[in-house]
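Apart from one protein chain that is not included, each protein chain of the complex appears where it belongs.
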Amino acid sequence: MSLQEPPSQEVNFIGLSRNDYKGGASTLCKGCGHDSISSRIITVAYDLSINPKRVIKLSGIGCSSKSPAYFLGQSHGINGLHGRMPSMATGAILANHNLVAIGVSGDGDTASIGMGQFKHMVRRNTPMVYIIENNGVYGLTKGQFSATADEGQELKHAGRNELPPLDVCLEALVMDCGFVARSFAGDPRQVETLLKAAFSHRGTAVIDIISPCVTFNDHEESTKSYSYGKAHEEIVTDVSFVPAREELTVDYKEGEVADVEMYDGSVLRLHKLDSKYDPRDKFAALKVLEEAHLKQEFITGLIYINEERPTLSELSNLSETPLSMMKEEQVRPSREALAKLMSEF
Amino acid sequence: MSLQEPPSQEVNFIGLSRNDYKGGASTLCKGCGHDSISSRIITVAYDLSINPKRVIKLSGIGCSSKSPAYFLGQSHGINGLHGRMPSMATGAILANHNLVAIGVSGDGDTASIGMGQFKHMVRRNTPMVYIIENNGVYGLTKGQFSATADEGQELKHAGRNELPPLDVCLEALVMDCGFVARSFAGDPRQVETLLKAAFSHRGTAVIDIISPCVTFNDHEESTKSYSYGKAHEEIVTDVSFVPAREELTVDYKEGEVADVEMYDGSVLRLHKLDSKYDPRDKFAALKVLEEAHLKQEFITGLIYINEERPTLSELSNLSETPLSMMKEEQVRPSREALAKLMSEF
Amino acid sequence: MSAVLEKRDDSLRTQVGVNNFSIVAATVNGSGSQTANSVITRALFKMGIPTSGKNLFPSNISGLPTWYIIRLSSEGFIARRETSEILVAMNRATANDDIAKVPAGGVVIYPTEWKIPETRSDVTYYSLPVLQLAKSSGLTAKLLTYAANMVYVGALAELLGIEIAEIENALLHHFNGKRKPVESNMAVVTAAAEFVRANIVKKDTFRVERMNMTKDMIQIDGNTASALGAIFGGVTFVAWYPITPSTSLVEELTHYAKELRMEPETKKATFAVVQAEDEIAAIGMLVGAGWAGARALTATSGPGIALMTEYAGYAYFTDIPLVVWDVTRMGPSTGMPTRVSQGDILTVYYLGHGDTRHIILLPANMEECFEFGWKSFDLAERLQTPVFVLSDLDLGMNTWMSNQFQYPDKPMDRGKVLSAEQLNELKSFNRYDDSADKDGVGPRTLPGTDSPYAAYFTRGSGHNSKAMYTEKPDEWEDNLKRLARKHEFARTIVPSPVIDSVDGAEVGIIAYGSTDAAIAEARYRLNAIGLKTSYARLKALPATQEVLDFMRAYKRLYVVESNFDGQMAKVLMTDAPDCATRIVSVSKCDGWSLTSEWIAASIWEKEQQ
Partner (left out) sequence: MSAVLEKRDDSLRTQVGVNNFSIVAATVNGSGSQTANSVITRALFKMGIPTSGKNLFPSNISGLPTWYIIRLSSEGFIARRETSEILVAMNRATANDDIAKVPAGGVVIYPTEWKIPETRSDVTYYSLPVLQLAKSSGLTAKLLTYAANMVYVGALAELLGIEIAEIENALLHHFNGKRKPVESNMAVVTAAAEFVRANIVKKDTFRVERMNMTKDMIQIDGNTASALGAIFGGVTFVAWYPITPSTSLVEELTHYAKELRMEPETKKATFAVVQAEDEIAAIGMLVGAGWAGARALTATSGPGIALMTEYAGYAYFTDIPLVVWDVTRMGPSTGMPTRVSQGDILTVYYLGHGDTRHIILLPANMEECFEFGWKSFDLAERLQTPVFVLSDLDLGMNTWMSNQFQYPDKPMDRGKVLSAEQLNELKSFNRYDDSADKDGVGPRTLPGTDSPYAAYFTRGSGHNSKAMYTEKPDEWEDNLKRLARKHEFARTIVPSPVIDSVDGAEVGIIAYGSTDAAIAEARYRLNAIGLKTSYARLKALPATQEVLDFMRAYKRLYVVESNFDGQMAKVLMTDAPDCATRIVSVSKCDGWSLTSEWIAASIWEKEQQ
């Protein structure tokens, strides 16, 4: 795969059009950040001329985990179990180490039920791009807090969250992840840049993308609530009503801080790392994350990179031929081998 | 419970002798570090005059997890499932928030299969003393590497470990644990001091105690191998043979570094935090752990303390009466309450 | 199926007419039709007409097809029917299919804006200028889709004769008495009704009339009923992980516990609810809490049950009480998370590895959801074992009418728990020794009991009657024998089946859970065409003696269930091998609740063979 730009607007280096990278129609809510991440993946895969036939898409369960069906329709995809995608990815990647793997997960999927598998995937340095579409809630089960929800956050449905947020970037970092990044779904340029970098990383590349849930990031008592007044709010006590909403977007420069107003009126503070920041310094990475945590803001950008660690595929000392493509003669020892063995027992 | 010393040598403040704190006979290997940790728990519980009838002992599965049967025989104990003790502890503690909970786990139990539950227990700040008897191997299943095994370590049985170690102290720390400590099973004074401090901590107190496995921390090719020569070594190709061994012990001062020779001839480097170290500084804690990781040494002592975070029991706004002791009239609403409800549907 | 339906006697069909028909509202989920649908359902119910509401919704949050079916039945039958006579078509994407399914003589109500051709001559079409009428609410553009639903409320009211006052009452109920939203909704309702009155000539015969069949009854969903039952059962500890269709059980429990279970003086809680990180942790917490003496509950569904396997076996083997509500949905695997099935019988009965058999309760209606809500704790603590209550999506999330709930008729049974006083007198106890009662249950003590004799050690590995570790063959076997005794004892104390023995019937029907309403109706129809049937509705596993007696009394036993493999039929075969050849499994599993038409036709057809 190449990091150069494609030769023309219509087709990329391998002769595919952007359309060849699309997937099925999304069934997510209008304005859901997850859909915009799917678009970014489509763009990046097209731009990088990635051969979709050599890509596998993997996910767990959740709104976020549905999205692999909505991009790269020419790639094999698999939607596994809630919180257990990392193991499935590990098996698939070792079965064919020549493929490019994209995993999409949610914050519930990764940080709640999936914490164990996530940590151990990172520990093994399973080569894949692992995207967390992070909204702090369980979208698909209608708005309970996930483990990444902010302490003190209040939601219409779930009440008040009393527990501290689990930071997936910090979690990846302390488990020696070689590529740790964070972005915001409404910042297409940054998401694309980071995705491109992630695709050229050899081990596990973790990208935590804040992707607000337009439907359940909302709470009843908020006075600053999403663009309609008190009376109108009451009418939609109908829990089944999901108003169409605009995607939240933001555009800000390196080193800058941007405040994004959420649907519930609360404010998300994003802080883009500047060019002086050295992502090869693990200690700086720990520091920047811990400080952001204290300030209740989110650091965006490439937080840490280290290309040193061997990947799981490399450690496995695998033959060139993918395991899945082995012929009988490569994997079934000979009659003589059996006879020799038998003589030894 | 009190931190003062007991009035006499024979009985403690609550009139119990050291014997009252003992448990059943151990079935662990002679010299296993886990047994010496059990002794420390006995001593500390006696010294602190903890009422054993108000203690619950919980564990997972493993050699380490067997040990609650070997101390505090007058306390209720429960030996749960592999890797799933934290959840069990959470339920038991909320059922009776007036009890003192001691959890004992292994490195396999906590860091491999148990990673998810461990992180979430810490996140909830479940009030308990959580001890990891860390030997880097699965003792009970005969010597495979656990997730805390050192990178590059070689064992007779398991071969070479290629993956980086998972640091349970760092894991606890980044999940906002309010008490993070590390010690060595062969350093009785430090273990006791830390245990005493842990018992007076209000939230989750994590103590990682390096506790070498005398039986499986051994490897065939080692020239420096445990006290017997090459020929003799071969004779014990009998995998069922477990030679009796001495417990490893060490005595060193604050700020000092001690090298302990392991049974396989490798050297464990311990570094005791000195009195200038401020365990209330989270950032310093991160730094000291990360640095030790790079130097392949183990920091011992109280690494981090923070008494601020409310515990899960506190957040649960529980009645004084433990839930388990509630009388029918406290928990079954009245006939009138039902009648009123029925009129509303 | 349809072939069968056509062949069979016509009496198997519901005779439609006044207060006897179904309405289906076909919408897009996320469009806010829930208020509209529940308001209609409640208004009809309050007019004294037996009514049920079933929501067929997709497994996503917005944008996919949803159907809400309201059935009225002057005979009091509230199961789903095969057809709905009145279609409110609000989803363009499914409109063609939806219209094709309307039976001859039926009605199609649709938005004028669609400008679709009215091609069927055997149904009546009414079109409504939905958007225009919605605007009359004065709501902002954003809420127009929502208001559009109120248009069909008004139209149906006018077309069918639903009392406007009851619609308003239902809205008031829905909005907890807040006038403002009631007014804006009523504006649309009235405008739509007026439009119909002015512009539409009623050509169909469907209408409703006040009657007196719902007096003193309530309308509720099973998850709320179960939650209330648990609260009146003194639940003290809940751990859970969200999963459809069980989520609302815990959410309602939390909601009502905050109302009913705070200490009046201190405002402190007499319960704790923990959202766990997954279902392994949820049941792990229950194990700890149940062991320590709490009344511990979780609610989950198939995938969660799967994850609970290991701890379920542990709790069985260590004699720890806890209650698991499995609100079943369609499996295998993720399956159809928003569709119903009774597919977890075998999984749950044998949950765990090794020789494990659990206690299962099988509520069939709202009263039993409430009753088993409290009774499950008494059984769990009396038997010191996990009790699984198998509700399902149809019971749990749909709207049912019900008698009012009965206050528990017994004090709480905490089972064999030794107090400090008892222990100090006994000076010892044997945790797993049931020799006193031979019921398989030994005495237990709770942590924190102030006696030096209280402590014992709990483990999932081999233990003898003193709770000591053992690998001795005889001690191991003794313990398994004790557990088998407990299972047999459970057989004598779990809820008895409801048995309706009909004189002269050669055929017995066996069923359980949410299919009960459809069975009642199917038997009525079968009886009408001359097939007498007796009926045993199981309320629990293991099956009690009454069930076994029932099985022995009939030549043919139709075991009706909503799963693919006929799972209960299998369990019963192994319980009563002598009846195995009489058992005929009648099962179907397509995500929709069984209809009386299908049940009656299936049994009728098999009887003809």
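Labels for the chains are A, B and C, by order of writing; each one numbers its residues from 1.
The rule is simple: a residue touches a chain if its C-beta (ideal position, glycine included) is under 8 Å from a C-beta of that chain, and two chains touch if they have at least 3 such contacts.
Quick caveat: nothing in here was measured; it's all calculated off a predicted structure.
S.K.: One chain isn't displayed here. Which of the visible ones does it touch?
M.R.: Result: the unshown chain touches A, B, C.
S.K.: Of the listed residues C:Gly32, C:Pro58 or C:Pro242, which contacts the missing chain in the full complex?
M.R.: C:Pro58
S.K.: For the full complex, which residue in C:Pro264, C:Pro473, C:Gly504 or C:Gly530 touches the chain that was left out?
M.R.: Answering carefully, the residue with contact to the hidden chain is C:Pro473.
S.K.: Can you name the residues of chain C that touch the chain not displayed here?
M.R.: Where chain C meets the chain not shown: residues 58-59, 302-303, 305-307, 309-310, 313-314, 316-318, 330-339, 341, 343-344, 346-347, 350, 352-357, 459-462, 471, 473-474, 476-477, 480, 484, 563-565, 567, 570, 573-574, 577-578, 580-581, 583, 589-592.
S.K.: Which parts of chain B face the unshown chain closely enough to count as touching?
M.R.: 27-30, 61, 63, 66, 81-83, 112-113, 115, 138-142, 144-145, 147, 215, 227-228, 231-232, 234-244
S.K.: Pick out the residues on chain A that sit against the missing chain.
M.R.: Contact residues on chain A toward the absent chain are 52-54, 56, 58, 68-69, 73-81, 84-96, 98-99, 116-117, 120, 124, 312, 316-326, 328, 330-333, 335, 337-338, 341-342, 345.
Everything that follows uses one rule, which is that only the chains that are shown with their structure count from here on.
S.K.: Report, in whole Å, the distance between the mean C-alpha point of chain A and the mean C-alpha point of chain B.
M.R.: 34
S.K.: Taking each chain's centre as the mean position of its Cα atoms, how many Å separate chain A from chain C?
M.R.: 37
S.K.: Roughly how many whole angstrom separate the Cα centroids of chain B and chain C?
M.R.: About 44 Å separates the centre of chain B from that of chain C.
S.K.: Could you pull out the residues of chain B that touch at least 2 other chains?
M.R.: 116-117, 120, 124
S.K.: Residue numbers in chain C touching 2 or more other chains?
M.R.: As it turns out, chain C has residues touching two or more other chains at 277-278.
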